[in-house]
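Okay, here's the structure, questions in a sec.
Yeah, one chain of the complex is gone here, protein chain that is, but the others are all in their spots.
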């Protein structure tokens, strides 16, 4: 469920953000996230930015593995 | 104005008649003519039988010419 | 006795009497006369004038504009006789409106328009009611049927006209009227007799080749006699009293109004309008159609043509800018229009 | 210290612990695991079960029937995610309805459906609101916007569901839950911790290859330790508290109701419905949709598949009668459905 | 084929497209030259090749006397025949509306098979597109035909000569009249069926009898009247028509009377206009009378040097009047 897309915020104006996912841009709702700024990364689902994220899955998984072992 | 078509009545049922004009049949209003019977000729215009007629223009014109001269 | 052998055609071709102007009032007569090449039989002193008896030709531009308005702005389904589809309005014809998405249906009878409305309650159906006494009863019957059926999505945009006032207006334009047989089938011939008494001659003519030639021959022979006359040359269809049923029907639903004739201007009392009791079926009231003043193309001389004041070929744009494919005026678009007939049959 | 060099993939491939059943709750996980060929890395004692986390798969047949009813009987314009278009209803899918003339629009976001409604006031627009906590906020935002805009031709046909009750219902089906990262992004992880305390283990997983492999490796290592556990392996997206804004929004517009899950039956309190104050936007109320009892195809074992009770290939019609082109059950039509994944990727 | 209607999936180029092609089209069109590849590989004609294409959008797709499938074969075969070319190969491209009944499509394919066989032409390649509901009205078919021009034959619209007789191969306007009645709600009932027919066999018989022919043209859209004006223009000749000699079926005459239409401007789909020296005319008509689709062939007029570009009718009262030039859309009229 819930195809999510990590995308970069390129523009912000009240309640909406324009995000860029690998060259595809579209306007999404930013109403669930208070403090977005251009350059931030967000997780987008069905036209809504649902979470502010880091774009770095590499470092995160590396750290998890380190903790695990 | 008023393309008219002389046609033969082939069927009568309350207020409407089916007429035949050289093989083309259609239902027309017979409301303006009281006493139609199958076999009668009518002048049809815009889907209404407007006059009961004779189908014989030959005889009529011959007679007119005879009277004239 | 030898004269008895002369055919109608011989009388026409051999006419040697005084110059005479004969006006075919009826557009179908115009069309048939051209189609049969009858004009080619006429000696020079016989002039045939194509009068205002084509409902399309005399319908003012504003009527088309109203229909286009209903089709495009009110999204009404327009039901119409095919004749009106290509008539230019001020900006658009119905064909143009259709190309923009308007729903324009061609019907053979107003009864079919009413039936369509009954079968499509989700659409607003307007029938374009044009024509003279012959056609008006068909529109009236459709409205009565709609009332009986309890149909509320059907109405008429009325531009029906009546002939008597037009004859008065055209009195001076011709020596003899070739009366429109199918109008007389409804109205009868009393008015024609009255006009003869007032000094205006005429014959009622039928529509076959023989009927037309006969009526013309009668007109020429009687014209030479020098006295105003009236002859019903179409008695198999036209009775003195006309159709009392049709007259009653029109009286029940319609009442006279002043009416604009393209080219002739407003002729008082020459139009028809639905009576107050029937106003639910009056598209102008139902959809609050705003007053629309149509602007005919100023180059067009349809009006003069209809009054016999000029020939189509006297119009500057005839055959060049104005052709049946790109008509400027109504007389070019209607198959019955004098301009169209001149163009199509090369006069 | 040498263990430190083992990669997630090596841990998975080399797993020698006790048999373990891991349920990917999330359909996108199912899909990605197949796409990446991860199942092929698993030793025999690791079983992956595809759980009920595809909203299309768990949406009952009757919901499609309701949507088809609105489209064909009420002439509503249906806006929907593409996923639902081919799902078979009792008699027709939305694609079938479209072929009969229904207006079915595929949208990326409910916001687009609301916008379409605003731009087409003459149409009645219904958005098919399916999905879990991740998707529900988008539908809620569209309704709030419609209210602000004063739009009265927009509504939702709601079949949104919530996960917590489902976890309870599925407790016995798996040893470890691979939690759906994007649901947790909204709901947070408290429930997962609670479940671990109740003895139900789980990890939250992301969606990239590395994230999935890491989460599986974590699950296997911790499972061998023998104690119930919970690990958030997707902290860059998932926070303990989730999204308070989204939670508030859902509470403002929606309230829980009992809900039918295809195959699992009715799970009390597992569905959502618009609150009374928002009922103008509830398509069922607005169009008085009659109660529709959908009839799933009796051959379909989707329900058992979703609970891990059987594999798609155990279903008699799998791959023969039931294919992605002619799906019998929802698990075959959705790209996320276990049956579809088995068929497409040849398990 | 278990689907009862055509769906978007049938047009997506994948497995269902192949299924549709195999089960409907290949089943009917099968022949050694038919391909499902990008292009058919064919032995070209020796001598000159005639190529013609036509799109068919007739609505309704089924009408008394035929359907759009039969029509799409006849139309192109006849265009080739009019160049004196024996039809060899045909391609057909379908555009089908989502929701179109599969059974109707079968019926169309079956009519195509039958007509192609009769005309001796092979369907060699096709294409199928599915358009969304409302993007196309039912089904459209475009056919393209390739034929071999027969030795020693030279016909063309610019080759009419004064003195030529004008022959029409049968009664006029039946197809147009049939479609008008089938399409519009005029409530008129008449015993009229389309004249739609493949005419290569007819042309061949005529050419076997004489090669001294100047013009052959099939009177389709626009009818015989439009063809006559076209040829008058292309050959810069006049055309004199005897109104009374033009064969018109009674039903067609009746319908035209009711709707104020001229039969000469109604479409035919199985009628040709032939112009040939008067000396050949009787012989040609004799041959035509023996062919199945031209039993009512008649000489209807002659080519003249005067009035170039015009078509003049001898009317019922013996006068001469122009045939009105082809207008635009046919509009039934009441006044």
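Every chain is named by a letter (A, B, C, D and E) in the order it is written, and numbering of its residues begins at 1.
As a working rule, contacts are C-beta pairs under 8 Å (C-beta built on N, C-alpha and C of every residue); 3 or more make two chains touch, one makes a residue touch a chain.
In this text, all values refer to a predicted model and were calculated from it rather than measured experimentally.
Of the chains displayed, those contacted by the omitted chain across the entire assembly are A, C, D, E. Within the whole complex, the absent chain has one touching residue among E:226, E:294 or E:315, and that is E:226. Among the residues E:24, E:74 or E:95, only E:95 touches the chain that is left out of the figure.
Of the listed residues E:85, E:180 or E:303, the one in contact with the hidden chain in the full complex is E:85. Set against the missing chain, the residues D:28, D:77 or D:232 yield one that touches it, D:28.
Subunit C residues in contact with the hidden partner, per the touch definition given at the top, are 95-96, 98-101, 325-326.
Summarising the interface, subunit D meets the missing chain with residues 9, 27-28, 34-38, 40-41, 54-56, 81-83, 85-86, 95, 105-109, 112, 116, 130-131, 135, 209, 213, 324-325, 334-336, 344-346. In the full complex, subunit A contacts the hidden chain through residues 1-3, 5, 20-27, 45-47.
Everything below uses one rule, namely that only the chains that are shown with their structure count from here on.
Where touching is counted per the definition, the chains common to subunit C and subunit E are B. Hopping across touching chains, the smallest step count from subunit A to subunit B is 3.
Chain centres here are means of the Cα atoms, and by that rule the chain farthest away from subunit D is B. Central chain (C-alpha centroid nearest the global protein C-alpha centroid): E. A comparison of the D-E and A-D interfaces places the larger number of contacting C-beta pairs at A-D. We define each chain's centre as the mean of its Cα atoms; on that basis subunit A and subunit D are separated by 21 Å.
Separating the CA-averaged centres of subunit B and subunit D is a span of 73 Å. Looking at subunit B, residues 1-3, 26, 45-47 sit in touch with two or more other chains. Of all residues in subunit E, those that touch two or more other chains are 186-188, 258, 260, 333-335.
Two chains count as a pair here when they touch; such pairs are A-D, B-C, B-E, C-E, D-E.
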